[in-house]
Every structure is written in structure tokens, then in C-alpha cells.
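Of the protein chains in this complex, one is absent; all others appear in place.
Let's turn to subunit A:
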């Protein structure tokens, strides 16, 4: 009896619960139906996640995203810059997300160093052609467009910025060292090439003791490497058959040798770029110059902060043009809203947003329309002592050449640069550095 009653009670409880659930379900479905009929607007608000990397102002998308959000109440963008470091943190993390099928944003930034690997993995990325973005081909220089195609020729990424070169320098520290401070005179100071740059550094170091002339070997190394690549068939660590040539490519050796020369001359602050001590170095005035591709301007202003506004200036780079960096935006396959994400990627890589990013961080636009825009040509940057960036970068960006980067470029870059840093910081003897450099590259490429 007792038993039966209890079971009856349970049954009743279960039935009540089921009924309650049914009611709730009925309510909710009724609710949506009502909303759906009352307004014509899409029932659901979409949030797109935009993931990028880089220091300072990174991609310079703050203003562009705000504008998008204001104009698209139904499709809001959540913008996150995940980390400073592409090779060490962002790219490994992104690949894990892509592999596991969850975690990656709707639109993700990819540095040129990761593009070789990304191209070879079309299964991870949405074909942007299906949303009509093939039509944007004429907007970009051919090389920037072609690097966004997968191995089988489908569009998966749109170009953001390109990496024209300059040297950022501190006018106040140059004055302290008795060097000229005006950007034209400074440019002239090392117009003779990198040896003139080293000479200027030695003059600087003779007068100033507590500040070093350049930040690190990595920054200069990458500037020189991209210049030299342009003279050697536009390849760095890999040839076009994906064969490792780090040990035999004269571009790499020249960049390495020059870096070693600068380090041996005692001109570096022995830091490593995109690390905390490097960021601190900006604030503590540990160095007076660094190699500045367009996007680096935003890193400098964002990291050094307002305290140093107007103390930085921009001069031309010794040794001619080169193309360091530049990124692409892609839409991972795992995105739940690929259509909206593709629209966002297209918007962010459009001339208007690119000019906003240029204003915000100095990132040089990759679209031809934006490159020709008078706003770019006449642009000045108040942070860099009103430097006429359009004049400094403008003439070179249209002649930039694509540097071919192999599938394992990011891995090799990470390992060989570690050897250079070790050489600069004293843990790798100068005499052994080149052999170690080649060996590290070979191991990472395996």
C-alpha cells in the first residue's frame, strides 16, 4: 500500500514536471512566434568575433569596428586582440582551435608568416568566393590578392595592410647625442646604407651611455631580411618548392651578418621584440631607434604611450625598400555566420576601413584605392612629431614586391630568431652563431 502510494506520488510529480515543462515550452515557442510576426527585423541579434594579434594598436580596427557596430545593430562585432606575439602564441593557439573545430573567431587575422600553412589547409577556411567577394580582385595589387588564394585557387583571405619600411627614432635622445634631429637630416645621416647607420650608432653610443642605439637585433634583422629578399628573388627561408634554403640564401646570410655587426658594435639594448622587457624598454627609454614597417608605428605609439608623444619621429630606412609583414583576414569554417563574417572581412579590408586603420596605427593600406587616396598621401601623424607618413611611405608602397614564405615559415622564423637573440644576449658565441642558426632552421623545417 505504502509502496504503491509512494510510486503514485512520484508518478504524479513526474507528470506535474512534464506538464510544467510543456507549459514553459509552449510559452517560449508562443513568444518567439509573436515576436516574429510583430516585427520584420531579423529575430536574432548576431555577434561576430574578430580576433587579431600584435602590440600597441595592432590592426588599428578600433574606429572601424565602432563604425560597423553603429551601422549594423543586428550584427555586432566583438573585437579581441589576443596577444602580442604571432609565432609564439597566436598562431599555435589558432591552429589548435581550427583543428578542434571550436574557439576560433568568425573573422581571424593571419600574419604573412602563417599564410603558407593556411593556404595548404583549405579545409579550415570558408570559401569567400561563394559570398561574391571574388569581385574585389581589382581592388588589390596582384600579389596581395594571390596570397589569399588556397592551393586550389579559391579565395580564403583578404589582404589588410602591407609593410613598407622606415626607421623610428627618438628626437630627444638624438639631440642628447649631438646628432641631427630633423627627419630629413636624419634620413641623410644614413642614406649611405647600413654601414652609415652603424657609424651613426657608434657616434650616438660615444655620447650616450645609458641608452642603446637600437632596440634589438630581431627588428633590424627582419628589416634587412625583407630588403635583401627583394634583391634575391623574393624568397627568405624557403624556395618556391618549399625547400629550406635558410643556410644558402644570400639574403639570409647578409641580414645575419649585418645583425651580428650591429650586435658586436654594442649598439643594441639586447632585448627581444614583442616581449615584456621590450615593452618596458620603450617606457624606460632603453633605446633610440627601431626598424619600423608601417604597422610598427602603432606598436610604438601604443606601447610607449602618451608620455613620449612628439618625441618619436620617422626617417627613411637605409638600404632601400622591402616588405615586412602585412596580414590577411580569413573566415574559419567553424564560424556560425559565415555570410556576415565574410561581409565584415570585406568591410575591414575595404579602402575606407584601411584608411581608418592607417590613421589609428599607421598600418599601410593594401587596396589600391586607399593607397592613391589623397588622405593617405597628405597624412601626418601627431604622435611622430607630425611626420608626413604619406610622403615617407607613399612612394614605396605601390612598388612593394611579394616575399614568398614557405609553409613552415613561422616555425623556422621563431627558431632562427631565437639564435640571433641568444647571440646578442651572450648565450650563443658569435663564432658559433651562424652554424647554430642554420641548424635551428633545419630542425624546425623538418
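As a convention for this text, contacts are C-beta pairs under 8 Å (C-beta built on N, C-alpha and C of every residue); 3 or more make two chains touch, one makes a residue touch a chain; residues count from 1.
The rule is short, and it goes like this: contacts and distances are computed from a predicted model.
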| item | value |
| --- | --- |
| Identity of the absent chain, which is to be given by its UniProt protein name, from "Probable DNA metabolism protein", "Hydrogenase maturation factor HypB", "Cytochrome" or "Cellobiose transport system permease protein" | "Cellobiose transport system permease protein" |
| Absent-chain contact - pick from A:98, A:330, A:345 or A:389 | A:98 |
| Sole contact to the chain not displayed, among A:286, A:327 or A:396 | A:286 |
| Omitted-chain contact residue, chosen from A:69, A:205 or A:425 | A:425 |
| Chain not shown, touching residues in subunit A | 1-3, 83, 85, 88-89, 92, 95-96, 98-99, 117, 120-121, 123-124, 272, 275-277, 280-281, 284, 286, 411, 414-415, 418-419, 421-422, 425-428, 436, 443-444, 446 |
